[in-house]
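A protein chain is absent from this complex, but the other protein chains hold their places.
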Amino acid sequence: MDEIRKVARERMKGYCRVCPVCDGRACAGEVPGMGGLGTGSAFRANLQALAALRFNMHLVHDVSEPDTRIDFLGQSLTGPFLAAPIGGVSFNMGGKITEAAYISAVLDGCAQAGIMGCVGDGVPDFIHQDGYAAIKALNGKGIPFIKPWEDAEFFDKVDKALAAGARVIGMDIDAAGLITLKQMGRPVSPKSPKRLGEIISQVKVPFILKGVMSVADATMAVDAGVRAIVVSNHGGRVLDHTPGAAEVLPEIVDAVKGQVFILADGGVRTGGDILKMLALGADAVMIGRPFSVAAVGGLKEGVFQYIQRIAGELMAAMVLTGTARADSVDPAILRG
Amino acid sequence: MDEIRKVARERMKGYCRVCPVCDGRACAGEVPGMGGLGTGSAFRANLQALAALRFNMHLVHDVSEPDTRIDFLGQSLTGPFLAAPIGGVSFNMGGKITEAAYISAVLDGCAQAGIMGCVGDGVPDFIHQDGYAAIKALNGKGIPFIKPWEDAEFFDKVDKALAAGARVIGMDIDAAGLITLKQMGRPVSPKSPKRLGEIISQVKVPFILKGVMSVADATMAVDAGVRAIVVSNHGGRVLDHTPGAAEVLPEIVDAVKGQVFILADGGVRTGGDILKMLALGADAVMIGRPFSVAAVGGLKEGVFQYIQRIAGELMAAMVLTGTARADSVDPAILRG
Amino acid sequence: MDEIRKVARERMKGYCRVCPVCDGRACAGEVPGMGGLGTGSAFRANLQALAALRFNMHLVHDVSEPDTRIDFLGQSLTGPFLAAPIGGVSFNMGGKITEAAYISAVLDGCAQAGIMGCVGDGVPDFIHQDGYAAIKALNGKGIPFIKPWEDAEFFDKVDKALAAGARVIGMDIDAAGLITLKQMGRPVSPKSPKRLGEIISQVKVPFILKGVMSVADATMAVDAGVRAIVVSNHGGRVLDHTPGAAEVLPEIVDAVKGQVFILADGGVRTGGDILKMLALGADAVMIGRPFSVAAVGGLKEGVFQYIQRIAGELMAAMVLTGTARADSVDPAILRG
Partner (left out) sequence: MDEIRKVARERMKGYCRVCPVCDGRACAGEVPGMGGLGTGSAFRANLQALAALRFNMHLVHDVSEPDTRIDFLGQSLTGPFLAAPIGGVSFNMGGKITEAAYISAVLDGCAQAGIMGCVGDGVPDFIHQDGYAAIKALNGKGIPFIKPWEDAEFFDKVDKALAAGARVIGMDIDAAGLITLKQMGRPVSPKSPKRLGEIISQVKVPFILKGVMSVADATMAVDAGVRAIVVSNHGGRVLDHTPGAAEVLPEIVDAVKGQVFILADGGVRTGGDILKMLALGADAVMIGRPFSVAAVGGLKEGVFQYIQRIAGELMAAMVLTGTARADSVDPAILRG
């Protein structure tokens, strides 16, 4: 990983410093780029919320080979984590590799390791086009996330994604705050509960809503028919000064656990972070920037190695807390 | 804005560093200058109190075009914010532009954008003279703030301000702590409730009291007949170690909301900060140092561009919290 | 003061950096020197405890000329503060001025300004000898503090101090933790309640116990017959990781207020800090390192100017909080 990170540091120069801990300090305000919006506090809140949670170590037990597998909307994953949808290599990451090379690296690396990668959306169009091509090349192993466009654009992309073999569709509804898109003549907007329900009905395959940071939105999403939600503040890139995902997760878990698959996204860097999110009630996590660094620095191999590293960390953390299964984590392993 | 800030950084050299986030750290103790008094803690408290508040994101709704307009003492403003009264370009900001050029830039930029600018007071006299001239040139679009001088000086300035067309008069009563003025033979002083009532009766036009940081003062101000109060610690420049405006605002709102127009002043930098103050119960905010930087760096155009930027940020924050109107903000959008 | 501080910075090179805020960070662990012991946390705790207290601003009142005078054990002081006992110019402050010049500057400057300075004790003997000579030269205007030696040494110093004209005797009992003294063959030790009472009876003039940081010690000191206590952690120089004086002061005030004169010592730098200690219930404060810097940098004139500066700050803080008298401060001016 050191070599992969070193290459990434060169390739992402001016866009990402590939810091020892990816915590949003050095890159605060760098949007485009890899930073959080404004003061970067929402990016950092993701990290801080996780860092504030500590593990109760537990060694007098017989769990020496924990099971990290989970079921995700009918598919078996080797570990409880997905690569989050991120696009825009040229303006966010320095453009030293192509969008197509990037998204293939992410999806292929994930598929090889037995987990799942996601595909982003945006302007220009090659972001989703290259993504859907990568999904197609993997026989549908990848999840497209589409922004909350007006209907024509949204459903056109849904159709193309399904044609590429996607079996699940996601919407990152929090992108409704990206006013730059409206300024480009490509308006995005929030969706009323009724409208969200209509969209979900029309999509037909399982629907994931990303950008849920409140109990109210989570409940309305469930009522509208989503199959999964992603608790996420968009990596702190749409609104400064939001809580971290791990802060709001427990409330949302209390409200909708068991009714939908709950993904948590924001600040996850290590296997320990994954285990913390599971202990808070998430069914799985999404990981963003570390996958970008791994992909830019080492392509498919970089992605695969990063997955191996955090899978190992997750195993160790499970042993040290006496956690036998990733799909059934005792909240009491956290001290708070 | 980058170019404007770059010019400001050159022009304000030795007085203001035009930091990425204007937070009172680098300039602590620089009075005169742009800093807070002493350790600068009261300046920083304004920022910290706002930063401690976080937004509950909310996207499942149909607010895509929020209304930012408000009514301010009978006048319609396009946004819920005013430029705070600041003067003394020569000793506080480096003196690379004249006081007249400065205050005209602030008032003109605000008027062009449909909001309102304020005019400061102090020694030497050209501070208020240039300010009143600028108000006159804009047919009264500007609010003079006069220090709590002894009667002769105070009412002389009131008369001159009204003659210039001002329709509202403000007093920054917290300037009573500026002992340097007394040393210059220009004594300022606190005002008893009775004396404050007499002054307000004598002024005749709507009266704004600035420097209210306690429920006791707010209540007495209302009883004395003020039309508006400004919750403000004078940018942390009269007393070290006070709370931030956003900390005391909720208590003051509880006590006098609806009886007077409540302005909050202190640490507001972005559209998100504006929305936070409104959610705490302010009817509008004042913004200080960022307007000075914009005016010194870009004159009227700088002021106008800064207003456009924070208006855009305010819109985005309203969309992302489901806030339809600036004059009716749900406190629940804040997580605390 | 800037010039005085500049001279002090040169003269104290290697011993004190004369930082913008004297907060114990840069000099942590520098004993001898001006720092706190070990990590310096007890020094910093004094500052942090004061910084955590904030003022409720209050301007609608008629206090424009506050009265700062107090009565201290029968003597009238122009302000509620004393110069703390500090000695050892050569090994603590760089030795660019003599011990005699130093202690005369402190006592003379205080006397000229109408307050009171104290004299320290230690090894070598010229520390107390020069101090008592300075007291004698001022006809007794100065308070000697003697370490908790064994009887022969202690009472020998008491006799010499009284012979020099001192009208009050102090003991800094917390010096019992200075094991270096024992290593030099000059043992110091704690005193049992009974022994303390005997010592006080034998001293005859009013007795001040310095180094009281707990309610238990305060109560026993009162029972033993002290006339005043100094709540102090010895500037953080005898034990790492103690609370700050301002943290324990309220409890001690609750226990013994009115029974003895309560001095608070630790982290006081400004007039605002003095007012905070009074609001917590202290009758007056001691100020340490800032007097040393003023004396080394400007001798008697430096001490006098420092007193004028903090007296002005105290006046301003009293105006801005509506405090009429230093001997009767409303605890409600603090927000906590």
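Here the chain labels run A, B and C in written order, and each chain numbers its own residues starting at 1.
The rule we apply is simple: contacts are C-beta pairs under 8 Å (C-beta built on N, C-alpha and C of every residue); 3 or more make two chains touch, one makes a residue touch a chain.
Owing to the predicted nature of the structure, the values given are computational and were not obtained by experimental measurement.
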| query | If the full complex is used, which shown chains touch the chain that is missing here? | reply | A, C
| query | Out of C:Gly33, C:Pro66, C:Gly131 or C:Gly211, which touches the unshown chain? | reply | C:Gly211
| Omitted-chain contact residue, chosen from A:Leu53, A:Ile97 or A:Val329 | A:Leu53
| message | Tell me which stretches of subunit C touch the chain missing from the display. | response | 28-29, 38-39, 41, 45, 148, 173-174, 176-177, 179, 187, 189-193, 195-196, 211-214, 216-217, 220-221, 224, 233, 238-243
| Hey, which subunit A residues sit against the chain that's not shown? | 20-21, 51, 53-64, 270, 272, 276, 312, 315-317, 319-320, 322, 335
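Please note the rule applied: only the chains that are shown with their structure count from here on.
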| query | So that we know how the chains sit together, what is the shape of their touch graph: line, ring, star, complete or other? | reply | line
| Could you state the distance in Å from the CA-based centre of subunit B to that of subunit C? | 41
| Computed distance of Cα centres, subunit C from subunit A, in Å | 58
| note | Multi-chain contacts in subunit A, i.e. residues touching at least two other chains, fall at none
